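Just one protein chain is left out here, and the rest sit where they should.
Naming follows writing order (A, B, C and D), and every chain is counted from residue 1.
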Amino acid sequence: MFDITPGRTLVEVRNLKMHFPIHAGVFRQRVGEVKAVDGISFDIYEGETLGLVGESGCGKSTAGRAILRLYDITDGAVKIDGIDISSQPQPDLRKMRPTMQMVFQDPQASLNPRMKVRDIIGEPLEEHTSMGKPERREKVLELMDAVGLNRDFANRYPHEFSGGQRQRIGIARALALNPKFIVCDEPIAALDVSIQAQVVNLLEDLQAEFGLTYLFISHDLSMVRHIADRVAVMYLGRIVEIADRETLYSAPKHPYTQALLSAVPEPDPWIEEKVERIILQGDVPSPSNPPHGCNFCTRCPQVMDICRSEEPPEVEITPGHRTACHLYSNS
Amino acid sequence: MTNPVDTPELPDGAIGVLATKPRNQWLDVWDQFKTHKGAMAGLIFFVFIVAAVYLGPFLWTLDPGYIDIRSRNQGPSWAHPFGADQLGRDILARMLAGGRVSISVGLTAMGLSLVVGTFIGVIAGYWKRLDGLLMRLTDLFLALPLLPLLLVIIMLFRDPLRAVLGLEAGIFTLIVFVIGITSWMQTARIVRGDVLALKEREYVLAARSIGTPSRRVVSRHILPNILSPIMVSATLGIATAIITESSLSFLGLGFPPDYPTWGRLLFDAKDMIQQYPERVVWPGLAISLTVLAVNYIGDGLRDALDPRIRGR
Amino acid sequence: MLNYTIRRLLLAIPTLLFISLVIFLLLDLAPGDPMSSIPLTVPDEVKQRMREALGLGEPVYVRYFQWLKQFFIVEPQVAWDHWFGTDFSEGKQRVISFQNRAPVMDTVMERVPQTLWVVGLSYVFATLIAVPIGIYSAYKQYSWFDQIGTFISMIGFSIPTFFSGVLLIVVFSVILGWFPSIYDTTHRVTDWDSFVYQARQMAMPVFVLTLYNAAQVSRFMRASTLDNLNQDYVRTARAKGMSERVVVLLHVVRNSLIPVVTVIALGVPTIFGGAIITEQVFQVNGLGQLLIIAIYASDAPMVQTVTFIFAVLIVLFNLVADILYGVLDPRIRYD
Amino acid sequence: MADGAAPVLHVRDLKTVFKTRSGAVHAVNSVSFSLAPGELLGVVGESGSGKSVTMMSLIGLVPSPPAVVTGTSVDFGGMDLLTASEAKLRAIRGARIGFVFQDPMTSLNPVFTVGFQLMEPLRKHMGLSKPQARKRAAELLDLVGIPDAHRRLKDYPHQFSGGMRQRVMIAMALACDPEVLIADEPTTALDVTIQAQIIELMHELRAKLGMAVIWITHDLGVIAGIADRVLVMYGGQIVEHAPVRELFKNPQHPYTRALLKTVPSVRGEREPRLSTIEGQPPILTAQPTICPFADRCPTRFNRCLTENPQRYYAGDGHDVACFWDFETGTPRHV
Partner (left out) sequence: ERGADGHVNVIYWQAASTMNPYLSGGTKELEAASLVLEPLARYDEGGNMVPFLAESVPTVENGGVSADLTTITWKLKEGLLWSDGTPLTSADVAFTWEYCTAEGGGCSQSEKYNDVVSVDTPDDLTVVVTFGVPKPFPYGPFVGAQAPIIQKAQFADCVGEAMASCTDENFAPIGTGPFKVDEFKTNDVASMSANPNYRDPAKPAFATLTLKGGGDAAAAGRSVLETGEFDYAWNLQLAPDVLAAMEAAGKGQVVSSFGTLVERIMVNMTDPSASLGDERATAAHPHPFLSDIAVRKALSMAIDRELLVEIGYGAAGRATCNVLPAPAIYASTANDACLVQDIEGAKALLDEAGWVPGADGIREKDGVRISVLYQTSTNAVRQDFQAIIKQWWNEIGVEVELRNIDASVFFGGDAGSPDTFQKFFADLEMYANNFDGTDPEAYMANWECSQAPRPETQWQGNNMPRFCSEEYDALVAEMAKTGDINERARLAKAMNDMLMQEYVIIPLVDRGRVSAHSNTLGGVVLNTWDSELWNAADWYRMDM
């Protein structure tokens, strides 16, 4: 789709950092930190889906949670709908919660096994609205309709559902307060292929219906290609490349993005045959001790001397397509 | 895609999809529990004992303190089915009264230790800032040599408390308090561990992302989900409390001699084990079987609450 | 690991100091009077003089600091002197019991052998018996062996030791006459006969305690083994063609032992204090009996010291348990 | 696909039932297939379709009880594995049939060094002495691309990253030069970049060692890139079996067809909307007497609800368990 007209900026993330302290030594002093998210910046426009991809442990979930202020962030600013939430105390944030919601990775783990579906979906209503009981019940049933759950299931417990159904419950809960912005943290990773499509379609339908804005976190590049309007690629706590979907998938610039895309297997033996794989060597370094210079320098097939000493700046290659790599910096 | 000739409706239950009958989780637990023979036997026995000691006195109305000097040291008879003791008091009535005390001590001490343990465990697990402090406190209590301290505390407060609360209530409160206050640490540790794990569960995160305040996160999402370890702790707590109470009585530091409990009855009778073995055997069996029953219940509960075993 | 140990040791110091203070204050508050066991025929003035001779007239904090000094400075010096023949402790006041005016530590050391013999041995037996039983029970879950093992271990920790102990004495000492009912602490093992006697006099208390401890350890071992039997690496071992023996006895047991070993280590301090009742029943006159007599006699220095030693042991073995955990489980390396 | 050669493994009519407290689970129902020497057989199917249980039943690795494995035969090099004694099976496991499991995090024993675990099958099956075994273990680690192999033998599994652990698992499976390697979702838990590394490694090793491989996965992309032949499983049954290109070009089972459509691609056309398979996989509380896919099938008709289809011929080396013939758009006449 080339006809994206960037709407209003709904979410603005600037230099967001989330460091988890590491304690060690005789007195448990702070000896370092896990730099799970180390200075990321991007905008999300109203009504769009921003895909966030990257390998396991690169800080995607942390970023998602930090944006919703589920963590007390280390540094940086997050504005949602124009309101800076980066330093508000938790009680004040409570009022903001209805605008921003989250859908979680593990549909089993994200539902309290001791609560009925009705109560799970009704919880946000109970917390934030003054609806009476019957009203609330009606609303819950409406939500269940919206996500395609049979109303009869309202009195069941989560373990009585299949994975896809559970994820629907989670989505219904996120929708309850008519949010503008939803962070979907790998909502389909734990599901079977045949079920994944159901959930993705549902998310798309809901977006169209309610005008939602998604941050869609995933490591499944093909699914992100399907659902996202723009895609950001993370590596070791940083965003290495961000662009609209078509640009990113057809002309990735950053060596990591290139490698990542090339590694995705293709469910088509004929294409598969022709794929030129860039096989990365080694593993992702530990975020508590990232390499000097460019984070990717330890595995980069096109590494240069400068990469080992200097952090690459972010450059805008074409409008909306930015990458942080020395290959493109000043040359 | 070509349309098939016809698309018949699926007959009901042709292929099991998902059990459609909504089931309460506790019913599942109960179903699983029922398959554990030992636990069922234990439960039946425990219910029987509890019913006997609490309801028994309505049926067997003899006063456990009434002295019928003519029938002293008598063996079992219609008037005294379990015989009479050295003052001619009815042993059945004393067993019932003693059981009431022993089991009440077990239940309340367990309750107390559970409340304290859960409270401390939840606070320490959920609020990181208090964790260090509370865990130090727990370690401290764990490092206290309990039996000696128990003995000292009982010696210390027995009489002051008795003065305030009256004879029976005073000593009862003290013993319950002492047992409860010295046995909460395991529960606290288990609970803390579970809370730490639960806190990272996505549904807790979900609740926080909704904006549920901590208080309600704890009461709605954390507490119900640590119920299983707490319940297992509870059964074991009853068992240890009953044993501790009888040990205290055995060391002569529990309830006073004129206040029957199973431990006390056993202690009083142990010298006569050869002359009147039944007097030792009754309280001994009562303690052992009750504790056995409760332990079996705990074992069964542990199995029943273990989702790996329960299966869905 | 070293850092961790040092940190734990450092943390133990305030904990133990606090515990010692708590115990001291409790004992001071305790209403008992060391003179209450003196016959009524001894007049009050005499009792008052005796009390003063015990130093009971001093204020609490003075006595506490005195105790601290005696326990932490003088007693170690005495031990040092004893081993190296020096005389640092010459003329210094040690912790003295109210009952017999003898140094508390001497009495404690005198009691250690029989406690170790009886309670320690039973603990060793219990572990040796319980671990295989636990493994086998888990391996054959719900088999006859498991059911019976479960039943026996349930019985083991359901029957209070004072009940089983008295029963054993009546059956085996009185009726059958197989074992002595009173433990002879002066007995020395010098030859086979004296060894047999020692074995006989230990038989009943060791049995009672072994049953109790084995019951607990075997439950732990069973649970832990069950946990591990379902692990993926067990399947891997089987897939490698390892025999069942190797799979269970090597792969599973090694992992299952990790939590159990720490449980066992945590139980060691109870060797020294927890067998109070059993010692009482069989007149083993070990540390437990020492403590209980001291409590009855309101012998504050003795109670204080013995209790505190227990506290030290508990703290120490907690640390040992945690370190063992780290040593046994390569995944866990503190800091 | 090495057609003419005699298969190394021939499975006929394998059934596995789990007798659990909450009822029986018929996890594998009449599965038959064969494996030719040197070929890579891909097995796909959604979670719970019985892929793992099938492969583990072959060699007696399912826990029994609760599992009961029956069948006509499992022929491996002239021996029937179903009736073979446990001792014989043990001699085959790890030696002639190697296994790689899905989760590299939990499949290695955390308390033994990697070296020890690697040396175990070497010493048992090949009778190597300790130094010999150590040497060979180091070679194996080297083979699977772990640098500094000798030193790393002394490390514990937790000191390895996920991808390296999976390599260790592969090295372990390859230790005794097996004729068959069964890899149960060896890359599912890994990142795509690591997955690419492992697949690359697999290609190399197969070229070098020439063993037959059964590769279980639910990622059609992986299958497309690696397999010679594919089995599609659903509800404990094999619903379709074909050479890999044939399958992708000409899927004959409605399930396979639907599956291929639900998967988006990074390179091909971007579908505006994903197609889905509505409904849930079946719960196998009994031997299915009707087609297990019937309730989700867009082309079902009366017969599907009365009979469980057998595998019908659908082309060269291609068979399918379905009554509907997509070629003709009519029910199959059999």
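In this section, contacts are C-beta pairs under 8 Å (C-beta built on N, C-alpha and C of every residue); 3 or more make two chains touch, one makes a residue touch a chain.
Because the structure is a prediction, the values reported are computed rather than measured.
Undergrad: What shown chains does the left-out chain touch?
TA: Spelled out, the missing chain touches these shown chains: B, C.
Undergrad: Out of C:Leu68, C:Ile293 or C:Leu328, which touches the unshown chain?
TA: C:Ile293
Undergrad: Can you work out which residue in C:Thr5, C:Gln77, C:Ser181 or C:Ser243 touches the chain that's missing from view?
TA: Checking the options C:Thr5, C:Gln77, C:Ser181 or C:Ser243, the one contacting the hidden chain is C:Ser181.
Undergrad: For subunit C, enumerate the residues touching the unshown chain of the complex.
TA: Touching the missing chain: residues 31-33, 35-54, 93, 96-97, 99-103, 106-107, 110-111, 169, 173-174, 177, 180-182, 184-186, 280, 283, 285, 289-290, 293, 296-298.
Undergrad: Would you write out the residues of subunit B that touch the absent chain, in ascending order?
TA: These residues of subunit B touch the chain that is not shown: 65, 67, 69, 72-73, 86-87, 155, 158-159, 167, 252, 256-258, 268, 270-272, 274-275.
Methods note: only the chains that are shown with their structure count from here on.
Undergrad: Looking at A-D and A-B, which one has the bigger number of contacting C-beta pairs?
TA: A-D
Undergrad: When the centre of a chain is set as the mean of its C-alpha atoms, what distance in Å lies between subunit A and subunit D?
TA: Roughly 32 Å, centre to centre.
Undergrad: Subunit A to subunit B: how many Å between their CA centres?
TA: 47
Undergrad: Two or more other chains in contact with one residue: find those residues in subunit D.
TA: In subunit D, the residues touching two or more other chains are 280.
Undergrad: Among the residues of subunit B, which ones contact at least 2 other chains?
TA: In subunit B, 18 touch at least two other chains.
Undergrad: Which residues, counting only subunit A, touch subunit B once they are in their complex?
TA: Going through subunit A, the ones touching subunit B are 65, 68, 70, 91, 93-95, 97-98, 100-102, 104-106, 109-115, 123-124, 127-128, 153, 155-157, 159-162, 170, 173, 177.
Undergrad: What residues on subunit D touch subunit C, complex-wise?
TA: Checking each residue of subunit D against subunit C gives 56, 59, 61, 86, 89-95, 98-99, 101, 103, 106-112, 120-121, 124-125, 156, 158, 169, 172-173.
Undergrad: Please give the residue numbers of subunit A that touch subunit C in the complex, ascending.
TA: Residues 23-28 of subunit A touch subunit C in their complex.
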